Each structure stands twice: as C-alpha cells, then as structure tokens.
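Excluded from the complex is one protein chain; the other protein chains are retained at their positions.
In order of appearance the chains are A, B and C, and numbering begins at 1 in each one.
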Amino acid sequence: MIIVLKPHTSKKDETAVLREIRKLGYTPHVMRGVARTVVGAIGDERTHASLEALSTWPQVESVMPIQKKYKLVSREAHPCDSTVTTRGVMIGGKKFQVMAGPCSVESEDQLIRTAVAVKEAGATILRGGAFKPRTSPYEFQGLGEKGLKLLAKARRETGLPVVTELLSENHTELVAEYADILQIGTRNAQNFQLLIAAAKTGKPILLKRGMSMRVEEWLHAGEYIVANNNPNLLFCERGIRTFENYTRNTLDLSVVPILKRETHAPVVVDPSQGTGRSALVTAMCKGAIAMGADALIIEVHPNPAEAWSDGAQQVTLEGFKTLMQDIRPFITAAGRE
Amino acid sequence: MIIVLKPHTSKKDETAVLREIRKLGYTPHVMRGVARTVVGAIGDERTHASLEALSTWPQVESVMPIQKKYKLVSREAHPCDSTVTTRGVMIGGKKFQVMAGPCSVESEDQLIRTAVAVKEAGATILRGGAFKPRTSPYEFQGLGEKGLKLLAKARRETGLPVVTELLSENHTELVAEYADILQIGTRNAQNFQLLIAAAKTGKPILLKRGMSMRVEEWLHAGEYIVANNNPNLLFCERGIRTFENYTRNTLDLSVVPILKRETHAPVVVDPSQGTGRSALVTAMCKGAIAMGADALIIEVHPNPAEAWSDGAQQVTLEGFKTLMQDIRPFITAAGRE
Amino acid sequence: MIIVLKPHTSKKDETAVLREIRKLGYTPHVMRGVARTVVGAIGDERTHASLEALSTWPQVESVMPIQKKYKLVSREAHPCDSTVTTRGVMIGGKKFQVMAGPCSVESEDQLIRTAVAVKEAGATILRGGAFKPRTSPYEFQGLGEKGLKLLAKARRETGLPVVTELLSENHTELVAEYADILQIGTRNAQNFQLLIAAAKTGKPILLKRGMSMRVEEWLHAGEYIVANNNPNLLFCERGIRTFENYTRNTLDLSVVPILKRETHAPVVVDPSQGTGRSALVTAMCKGAIAMGADALIIEVHPNPAEAWSDGAQQVTLEGFKTLMQDIRPFITAAGRE
Partner (left out) sequence: MIIVLKPHTSKKDETAVLREIRKLGYTPHVMRGVARTVVGAIGDERTHASLEALSTWPQVESVMPIQKKYKLVSREAHPCDSTVTTRGVMIGGKKFQVMAGPCSVESEDQLIRTAVAVKEAGATILRGGAFKPRTSPYEFQGLGEKGLKLLAKARRETGLPVVTELLSENHTELVAEYADILQIGTRNAQNFQLLIAAAKTGKPILLKRGMSMRVEEWLHAGEYIVANNNPNLLFCERGIRTFENYTRNTLDLSVVPILKRETHAPVVVDPSQGTGRSALVTAMCKGAIAMGADALIIEVHPNPAEAWSDGAQQVTLEGFKTLMQDIRPFITAAGRE
C-alpha cells in the first residue's frame, strides 16, 4: 500500500499514521517529496488487514494498493496458456472452437434441427438455455428440466458437448447432471455463492463478464472458481453497458488481448449478446478471432422472428453456415485451425 | 409495438411484415409518412409474443415497444404511496426513517456499542452485514449465522428492527429467521431466483439498485417481488457505476423523484456505498431528504480505520450524532418528522 | 510518481529504471516489498517531464501519479470560498442566487415576458441562448447577434445581469460586449482555446461540466481559466452521460460536496439540462440547494411546447413561480438567504 499524506501534515499526525500502519502488521517506509510525504507500507496485502480505511483520516490524501488480490488465475502464477477439455473438445489449444445453438431451448424439433445444422456447419459445442434469467417476471423463463433433457438428447444425436446456463444454487446438481459446461450469466457474475456452487461440481465454467464489471473484478470472480479447486475456467466477453444505444451492449473486444496478458485461462467471445443485432455478428466474430480469442459462442435459431426470447440477435441456420465460411480466413491468419 | 419500415420498402415486403404481425396475434395499423411507413401493432404486449425479432428482417428499420412490462409496482396500478411496516416502524409515511449500523457485524462489543449509539442519535432501524459479498475470495466474508445471532441480540437490547443482506437462496430460511428486513445487494439485483426466494418469506425486501441498472430494469426486478405476493418492497439507491473515479460509485439522487413518479413503493438512499467516502455522507443525506426520499441507510462503525470491510465509507459514532443533527432542518423543510 | 516493478525483476532491469528516473530529474527511492519492488520518484511532477511512459517498459507494472496538476483552483491554494460578482450580484456568498430564462432567445416578446416574470418570482440573473450548439446542422442555431441585443434590452428593462453561451473563439469580443457572464457549454468544456479566449475577456466564466468529464479533468479545465488571469470562475454541473436513458443526462449532484472539498470556486447546478424533463426540475433544485450549491440555472419559457429548442426541459412562467416558493424552505435550511 502507498499512503499519500496531505501537504503540511504535522509531525504528530504523521506519527499517528505510522503507528496505525505498524499496528495492522505492515512496515512503514517514509519518502519525503517536494509537496507531499508518501508512506510505503511493506507487507502482504493479501493476508493483512486492508489499509484503505486510512483514507478516512483527515491527514491522509489517498491510499493506493500495489498488489493484485487475485493469484491463481493470473499469468504470474501460471505463465503458459491453460486449456479446458470436455468430451474431447479442447478450448484454448491450437484448434479454434465454435459454440452455437438457440438462445432458449423451445422444442425438440427446434433444438435438434439447430444442433444438426450447426454441427454440419462446423460448430463443436452446442449451446442452449433451459433456465433463462429474464428482466421481467412475465417473460418466458425457459423449459427448465425438460430443456435439459432435450439438450442431452441433442448431444446423443450429434455428439456435441453441451453448454447451458446455471442461474440458481438450487439447480446446481440438476444442471450439472446434463451439462458439459456450466455457464454463469452476466447478471450472476458476482453472485459469489453461485460461483462457488458451480465450481464445486468440477465441470468447466464459462464465466460471462458482468455488464459493468472491470477486468480486475472479473479476474477476482474467476479466482472464486479456481480457489474452489476448479481449474476449468473460461472467461466470456459478452458486451458491457455504456451510453451507446445503437446496440444492446457494447462488445468490448479490447478485453481479449487484456485477458491474454493477465490470465492463462481461455477467452471466449459472445457476439450475439454483445450486440443484440444479428447483422453485426459476423464482423464481431472476425474481430474476436483476429484479436486472439480461443472460441466463440453464437446464438442460432431456425426462425429468429418467432423465437421465444431475444429473436433480434439470433442468426438463421443458413446465416450461420455463411458466417462459418466467412470467418475461416481469419482463423487461418490467427494461426489457428 | 411500433414497427418502422425502411424507405422504399416494396409492397410485397410490407405485406410480409403485416402477415407476421397478425400471425403473432396483433392487429397491424399502417401509417404512411413522408419518408417511411410506420406500422402500429395493436395488442397486449405483456401477454403476446414480442415483435422485437422483426428488427432482424431486412425491410425493418426499428421496432419500438409502447407498453411498460411492469404493472404491480407502477403508480398507474396504485396511485397512492405505499408503506412498509416492521415492528412498528413505518417506512414511507410521514416520519422519516434512518437505518444505521456497521458495514459488517464483527463482534458483540462492536455491534452493541454501535446499536446503542445510533439509537440514541435517532436511528430507528439497525443495519449490519452477517453474510458479505466480497470482490475477492480472500476477503472477510462475514460472520454468518453468528453475525445474525448478534443482530438479534442487539435488537433485544435496543428494540431496533434489523435489516441485513441475503445473498444465497440457501440462506433464505436462516436469514429470515433473524432479520426484519431482507436486503438484496447490488450484485444480486437481477438474481431473479434470489428475489423470488426472498419475496416468498413475506418479509419486507430492501432492493438495492444494480450497479448499472436502468430505472426500468429496477422496476422490473421489484415486480418480481410483488408478483410473488410480497407487497413489502423498498427501493434503495446506492450509486451507479460511471466513468467518474473520485468516488467509488456515483450516487444517483435524481432517481428519487423518478421513482416517486413511476412507483408507489418507498425510496431509501444509501449514501455510504453510494460514495465510498465518509466525508461526503452528510451532504448526500441532505440531498436525499430534500429530493423526497423516505429513509436513509448509513454505515456507522466505532473505529472505521480498523473495520473488517469498507472502512473508508463508514462514519464514526460521534460523526453519526452530528450528522443526525445536521440533517434535521432538511427533514423539516421536506415536511417530514 | 510511484513506479511499481514486476515481481522477479532483475537487478539490471531495476537499475535501468532508476537511471531513467534520475535522467528525467527525479530522485529515486527504492522500497522492497513482499512481492514487488516499488520506487518513489521524488521531484515536482508539475514541472518535470512525466514518468508515465515508463509504464511501457517491460519490467514496469504500473506508474501512479501522486501530485495533482491543478493548483490555482484548488482549496489547498485558497482555503476560503471565493465569490464572483457581476453588476452587484454576488455568487458564492450568503445569498443563494437563481439564474433563469429561456433555452434560446426567440423573440423580443418571448424574452422580455420571461425576464420580467422570472425577476418577479425572485430570479437574480437572466439566462438565454443567442448562439446554440445543436447536434444536427439542420436544427435552429440561435438568433446570434440579434439575440444578444435582445438580452441587453431585457437587462435594461429588468436590471438583471445576463449569462449566455460563448461557443466560438471568433465570437468572443461580440458576446463579451453584451454578456455579464460567459457560459462555456458541455461540448466545449475541453475546447482549451475557447477557454483561454473566454478567460482573457476578464468576464466571469460559467464552466459547464463536459458530458463525460471526471472531476479532476473539470478542475484542470477551470485551471485554464484562472491560469489565464481570470479568477471569476463558476463550475456548473449539468448532468453526465451514463447508461440510464430515463433522463437525457444523469444529474450528478454528488459533485456539489466534492467540488466544495476540492475547490474554492462557487458551484452552480443546471437541473434543466441535467434531466431534460421539466417535471423533475423542482426536486433537483431542492437537492442541489441542500447539498451546498451556490446557485441554480433554470430554463423557463412562456410556452415550452412551442419552444424552438429543448422544449421538454423548460418550465412555464407559472411553474417557475411555484418552484421558487417550493425551494424556499430548503434555502433556509441550508443557511442561505
């Protein structure tokens, strides 16, 4: 911690700060500058009490942390890229992966048709929502267990592993029984009890970024997963909330190289949620690939206009096929397969 | 719904849109403007399928909803102010209420001292966190059940009803056993399963605003409470996330008169979380009162510098006493007691 | 400056950093922590070259400034409140001031009627736009010089000093000839050449906050005024840009006590621009007063529905009269006249 004292702080007030720093287990180190005195507090910020409350003292101008509080997810801890494998599909390796499927599972016909089509077009993982978090209590909330069973059926028919959202601690066992990858949605990205419950299943976790989560907070949320003995962590960018209203969210692709610097975990991009507009999805996919993402997760529906949720952002089966062709040169340019 | 067609849309493409609108149960109503044709779709947007997916059609420029999807929390449904009463303390009535207490319950001594002091200074409800949602897994997570028991003890000694956070569906029964008001924190404001579980206890719910929640989304989250047969809903502004970094959050006091227009439920303001800086708390309280808030919730700690969480934003016992005196003229000016 | 080195930095790499720090005129001061080495660079950050570029060096984790770069506007430099007086009206003193008038000057009749009415209701300064910055080139851009002349006429008839916007360096002389206070609008808040030109007139400057300006940047913009020998500076909050779309902007009242801490200059609040909705204006005024603002600037129009610009946020003459009565108890509670 760095503690900056206000200009003209008296000797007595300075001493009080130094005493408090020592009391909390740190060694103070005083530097006298031109206008201000700065105190470095030497000690492990991850195991000692925080000094942030010193900022309430009248003689203190600001308190700045030096250390990062996440460690297991950091590159420092694990300099090589980590990978996550489920049913033989490895995310984070040489091969670029594409997850695709409907926003919500609606019916056997809708799901199986989509699963077969996305597999044919080159997708390697099937996505589909059985439990849906909806802004309004009067909107379709998902088929629940019936949806999970349909996902399992689609997996049997296509061989594609399944990623689906977990949104309640009480569903953990149920969802983990059917899913290969558990998705934590943006609204639950800091629902720490859910993160812990999900981690404990041992299943791979696709952790979406909270709508207004800073990278550092996202890494901390990931740390909840790994600290609960589950190294199978995937970070998934899905758009942040900004002032822009042309799109539903602002897909923050800059986070791809940032995550690659800060963490060893694979990075997935969701261009469907990220824009809310299917017409923009292909360009977003190309950007994500070029910038170093390991996988995409894309919403695909046989008839988006009649989808039970988020129709505006789902691409058609035909559209997905074209998309997969269009992104191919960029996968190659990025040195992936 | 209003569907705006692109300029120069052919008759055939227009007909296709009209057919789809009818198919989904609405009556289309065509208006030909100078540059564009606009279609009004008449029907109940709350019970019919959404037309938003029409925005993916190439001939459609935009789709705009007309109706609001919340109803039970709206002023339209209930033009008078509603009130929430617990152990004889009524929030939303003539009397202005102040909730106060430590960020986290740390020990019997810390809690009882604080409870006695805040009561003496005029607070009418005791706050204190037993389960704490923390950004990092390595930070203090609260005393849990032991904290709840201490809160119950403080209630016995002071008579103050207790508000404390519920952050896991699995704790619902436990927390409801001890608390008089259940707080839903900012990170769980769209954890809909938790909202439903909390609502079902029948206890009053203090629903904090999500960090990047629009007013409309907040009202929808409140609708989850009331639609689950719990009319005892309190909205609590606690600061939103913006680009400003002088404060931890930007306390959005403008939301007080906005909520007063849109909903009948009482409005609470949390200036401690809202700024993260105790020196700003008093001014924020004054503003909240002047703008029409029904209650405040303030973090108070005997020794903020040694608090186990969020020390920078907690005021001292002495500071709280002064604050209560300083806000008095504004309570009077606002026509409250 | 504080320079944080990455863990496991070699002696050689550390020495290179120290050498560069010395080369740029600072004295390095090394602190060895548990995981990282931190270097304090002692020297005046306001006169020496910045060390921020050190953050590009591979061995450097981060670089943090310690000093603030503004001084003349800071409380440190001038602990007492400063005041700004024009034609006998003092802003920042014991008396609370209200500026009122139409968004745009449209006609003699509209302006004089408004000026007379706002004076009668208690306003002490007349506002009115002659040059209007408009998002689209096809919107009404103001009456220009004709508008300035009408403002001067309204001043003659009512005795109210006039505040109006300056939006071009080329208009400086012209606008300064007619106006008593020059307003710098939100879109020009970092148009530094305009700030300098305005400052040089010696007239009081009402500096609106840029739409996404941090407090620190705003203070720096104010520093441009004072550093150009014009101490007559007023800061005016008018709403910031956030994700919320219920209002046009989010009026950030929390900035009132923040500015009061950081600067000695008077603080004005514009609740009309700040919300874009006249129905919310009164509540915002009450909040601003309670939180310590020195003045308000309010848009008033005889017939808002037919205003040539921003009709939705202007209050009627009758509405303004009521508003002035409604805010009175809060002015008293705030210890003002």
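What we mean here is this: contacts are C-beta pairs under 8 Å (C-beta built on N, C-alpha and C of every residue); 3 or more make two chains touch, one makes a residue touch a chain.
Nothing here was measured: the structure is a model prediction, and the numbers come from that model.
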{"item": "Of C:Tyr70, C:Phe235 or C:Phe330, the residue in touch with the unshown chain", "value": "C:Tyr70"}
{"item": "Option from C:Gly93, C:Gly159 or C:Gly311 whose C-beta touches the chain left out", "value": "C:Gly311"}
{"item": "Candidate in contact with the missing chain, chosen from C:Thr86, C:Ser107, C:Ser212 or C:Thr332", "value": "C:Ser212"}
{"item": "Hidden partner interface residues of chain A, rising order", "value": "212, 214-216, 240, 242-247, 250-254, 256-258, 260-261, 274-275, 279-280, 283-284, 286-292, 329-330, 332-334"}
{"item": "Interface residues of chain C (partner: the chain not displayed)", "value": "20, 24, 46-47, 49-50, 52-57, 63, 69-70, 133-139, 167-170, 187-188, 190-194, 210-212, 217, 220, 223-224, 227-228, 241, 277-279, 304-308, 310-312, 314"}
{"item": "Chain not shown, touching residues in chain B", "value": "2, 4, 7, 29, 31-36, 38, 40, 42-44, 64, 66-67, 76, 212, 241-243, 245"}
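Quick note on the criterion: only the chains that are shown with their structure count from here on.
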{"item": "Same or different residue numbers at the chain A/chain C copy interface, by half rule", "value": "same"}
{"item": "Centre-to-centre distance between chain B and chain A (centres being mean Cα positions), rounded to whole Å", "value": "25"}
{"item": "Distance from chain C to chain B - Cα centre to Cα centre, in angstrom", "value": "30"}
{"item": "Residues of chain A engaged with two or more neighbouring chains", "value": "212, 241"}
